[in-house]
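Every protein chain of the complex appears in place save one, which is left out.
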């Protein structure tokens, strides 16, 4: 039985009051709840404040480039099907610089968990608009307000028939821990978009702002009903639904690769007889 | 009054029987119908068979990099609001390599037309799966069939509340010409996904295959009803809807830039008094 | 009275050290002092150890100094980290709570001077009085910052300020930090390198900039945005760096003098676009503010490690120019030059700076807004004979560039190899003609290369070679040695490509000991010099810990090269 303590306590570089602290705690809680030991887990992140998270708990870590957590996670997952792979980064990383990988990852449906700290702003670079910034959101780089419409990740994920689509809120850590645990347990690609107040650069979308709008999906909500999911996922503004918006099983990407049945590629020897046959084919 | 002849006739590098011929003709028809002279139009493309299209009619042309037609079109449009800018390329170019630009362009809503020759395959590179290839589509590079789910561009565009979303078919050139003309006339970003049989590398999605499935949206279909549009856009398989799936007006991206009111940036002088004031501000 | 004083304010991000530093700088400038400001900070928003260093006095400075005269420690860590750097006769100002008990330390009872939210004002008062700055000047600066909205806050600040000045006047004695009054004009611009680049760009006729945020380049764009409406410049935050450069290319094609600004990692994503600009012959200014790599490296520190990468960036072969400004004045001037050159030669031109130059400020004589020659894009359609050929083969290699939509001439640009009209071709003779045409532009570029700046005797015993942001420390080190009677010279490059060996080979050959000073671990510029001139620079002083060069750093490493006794 793994305990949250096994994941350790580390000093962070985050601002006091940042929503990231609650997300970090929820993640540890979820990993413990899934009874995973640190060495069974690989956390892959990009660059940003959110992307520093993997440094703040015990696990295998690949902290790569801004925007590129998903391809690295994909490669690692394909090389080592025994690893529990979690890609974790910010909204700018996942939906901005990494937008194309986000689309491709949802199409692939690897057994992979995607956690997005969505503070609707670029934090580490000091407060530019991000893809999820509300249209009109005023920053130093967008003095007349963000000119583009906000990206709604869950709406797009549902439209792409993603296997598991959820939204959580740093202000409700236990609910969030539950979502993350279910995402990790889900067989397929699971997206959890996490509303995360940034106390330094997002004066609009504060804990209070989210609290006034967020509501938990009712018990009778059926996450397997895609049409309902499309409608619900589109909702973001006066009211913001939290919970599992859409969930259904589909074939895993891994199933297309027979050799992944034999475990990690690092343990698979090169077969001389097979190589001989390959060479023969060029006769 | 512009005639289709003004757009000229050129020798192409396409295979006999390719769907691109009909698209080229429809494009000329639409431009003439909009009474645009060649020099008023800028065609921006990427790399691929579709991306060669701009070389085959009279117009201003920027034939750039694979996947990058949209950013180039965006820059050109912002520099010269008098140009009618059309980004035209293949499914691989727009939804594969260029996926992140596709998302950003839909969020921006510039007055821009996006034409995608969607042959569900990488043509110029000899037949690999593209983002829109049906899952399981067998190619030399996907001998066990395309492992990822197919990308549904119109479903994503509707989910992103794109201003104008349509689907055409190279097998119905007049209907297609009508769609393109409306897309060009539409004030905002207009996406036309064009089903384009590739006779050399796509033996599955042939003219016949599409004909058996495509149907025109009925006259009573209301393209302003987003919920209906979401449902309709999701339809691709046994039946494939053609026409304007979703349309509504929203503020133009250009409106956020006051200086674009003064016409092309190339005609705007640097004001010494303004520069002096700017410098003063560093006192 | 000292000719210069090096003040270092240390504390956590969020403690307001930048506010204190900026207010103090303003006052110093108005008091007619020369100043040089350098900042050091961590890649985080709150916490971490940051410093704001002001080197001030009666002579102009172009580099930071290591030895600290006045250390203002806003937290205990600052004392621990910098105490050892204190100069002889140096002073530490710290709260009584954590002030070290050392002769050099002044334990300040901040609590007694005022409530915590006014401690910045208190610190300003203390420093001001130590430096002998008039309290009114100090208060005026605070007024300008807070505005007249809340008179009661202002009054409270005034009180704390006076109390602090008083306290210092009484308790801090026997230190000679009163600044000699200086002749420097009060009417100067306070600029850092990135601000100077932004001004240069706007003065040079920039009309479009696309960017994706990246330290230390972002502040260039922030400054463009602040003046975008006034100057009629479109600035757009792109979805990624690939989009940024392709947008800029599209805008430039359509007639807007355009630039992108980024750092190494973001630039890596632009290299395909660089090649596109080269092939389509689209003018483009690419500004790269370097930070230590590889990969994410040290995001908020400085390095000169991307020279080779930038110089060879983009697949295939096409002409380019690369500038590396050495001070604020050249940031302003070279940015304009680069924009003009890009338009004239229709090719990408690079401006290479770094975090040190980006974030270090000086008060300098104002630029003349009348004395500019902004770029105008494109040729006159009237002069063109039909059919217009975008890539007409010419002797100079430069083809007439029309803008799309401004006339009935059709403008066709192509990333494939193309014929004169811009259409795809695979004809070998056309290919050869086009490659030759593009490369002929390189000859043109070579003709207007800025020669390196040589200071000191041609036959110096010691020649210090450098490029870009190292200019200040390089020259200061040379001056120090010169003052010790050594025959020393400096050779500083601000145009890195093309290189014209005739401009410097003799200087390298005739000098005694030649040392290349650069901010990287492998001596990239020295390699480039050998590649282009065949001359191998025998000695190197390198720095790659993320901190800027200082005269001291260079001199310490020159020691072993110098005849004993002649030690600085």
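Observations
Labels A, B and C are assigned to the chains in the order they are written; within every chain, residues are numbered from 1.
Going forward, contacts are C-beta pairs under 8 Å (C-beta built on N, C-alpha and C of every residue); 3 or more make two chains touch, one makes a residue touch a chain.
None of the values given here were measured: they were computed from a predicted structure.
In the full assembly, the chain not pictured is in contact with A, B, C, by the touch criterion defined above.
Within the whole complex, the absent chain has one touching residue among C:193, C:305 or C:369, and that is C:305. Looking at B:6, B:135 or B:200, the residue that reaches the missing chain in the full complex is B:200. Touch with the chain that is not drawn comes from one residue among A:28, A:68 or A:213, which is A:68. Mapped onto chain B, the interface with the missing chain covers residues 13-16, 47, 49, 64-67, 96-97, 99, 122-126, 128-129, 131, 140-143, 200-201. For chain C, the residues touching the chain absent from view are 42-43, 48, 242, 263-265, 267-269, 271-272, 274-276, 278-280, 292-301, 303, 305-306, 308-309, 311-318, 414-417, 426, 428-429, 431-432, 435-436, 439, 520-522, 524, 527-528, 530-531, 534, 536, 544-547.
The missing chain lies against chain A, touching residues 13, 37-40, 42, 44, 47, 52, 55, 58-65, 68, 70-80, 82-83, 100-101, 103-104, 257-260, 262, 264-266, 268-279, 281-283.
The rule is simple: only the chains that are shown with their structure count from here on.
By the count of C-beta pairs in contact, the leading chain pair is B-C.
Chain B and chain C have Cα centroids separated by 42 Å.
Distance from the chain A centre to the chain B centre is 30 Å, each centre being the mean of its Cα atoms.
Residues of chain C found to touch two or more other chains are 226, 239-240. Listed for chain B are residues 100, 103-104, each touching two or more other chains.
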